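Complex shown without one protein chain; remaining protein chains in place.
And now, subunit A:
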């Protein structure tokens, strides 16, 4: 009997809690932040969560929000788990979020078809479905500033330049160690195409998600194959383990390149031997910017942040800041276009399409030199921005190159094929009905 009561009580509580969505005042903008401070990926997720939260909180504290409208921030813990991510999405959907950032490719995929139905734009910053860069097919999905194909072509171009020209890569062997999931496998077709055209050899080393922390067999194979270069596509604990194994197996670290996801902690995992490890990046590290100093002053010093003070300005913290910079800029742009104060998801979609972060605007925001300029448009939801190479000097990341341009023509071919493929496979994929704004 007690059980019947208990279950009734539980059911009632669920229904009550489900319906009692806090009503927000009209003069606020609800920004949910999907974060993961728990689980296998917390090591990366915590910094990003802090960076995202602190930048927006700083706008609240310093300027009273954006355009005078306060931002209501709410974190939802996903644990990088698709189940919980979808649950988070459902729980925030009713509160009129202006956009969502899933921070996981696995969570992004189920949300992509829903975005246009629920009128909630998705900002998957340099992850998710690369094909969603095509604004004409995915009007509600945004993945700036670069796709993984852009990233790979930049690494190959950089290596080629070091060798003295792309054609010098002929006959070389390039190892590709990647997470064995959609994310890690995405660049492979482009890598193979480049291998065929330039004439280098590719050796693939897939790492299954459950073996991320144990890569001895992959690195043993790498030792046998002796690739001239290693390129890594990993996330979470895979990066740190790879650096450690690379050092242990004596791989020359200055020939080890990674896409933009390793953190300081990952490089530190290799100890002193990790010196020379290189990765792509598109924004600065450190706190030497007025906006970041404002974060310290208005958020961290007031105890409003969960971040330890010395972690502010770390690579992944600033990645979170960059994500929030895009959120804030999208909202500000939406306010400018529509003239409304409290914007909705539909407005922010237009805001994202009209983002124009040029050096002047960055200076205005207190982030001069923080990143390259980014201009999105109706058809281009990515920007395909160049990134630079940075090297681990044993204690911190050092920028070692100018921005490297992606191989746009090749990336575009991949992109168009993938987008067409997606729309074809999903029979009945809606045609874009949202009108384009005139370039302002």
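Just a few scattered comments:
Quick note on the criterion: contacts are C-beta pairs under 8 Å (C-beta built on N, C-alpha and C of every residue); 3 or more make two chains touch, one makes a residue touch a chain; residues count from 1.
Definition applied: contacts and distances are computed from a predicted model.
Only one of "histidine kinase", "Branched-chain amino acid ABC transporter permease", "Ion-translocating oxidoreductase complex subunit D" or "Cytochrome c oxidase subunit 3" fits the UniProt record of the hidden chain, and that name is "Branched-chain amino acid ABC transporter permease". Touching the missing chain, out of A:112, A:159 or A:292, is residue A:112. Although one chain is not drawn, the whole complex shows that of A:82, A:96, A:293 or A:373 it is A:82 that touches it. For subunit A, the residues touching the absent chain in the complete assembly are 1-4, 7, 10, 13-15, 17-19, 35, 37-38, 74-77, 79, 82-83, 86-87, 90-91, 93-94, 105-106, 109-110, 112-114, 116-117, 129-131, 180-182, 185-186, 189, 208-210, 306, 417-418, 421-422, 425-428.
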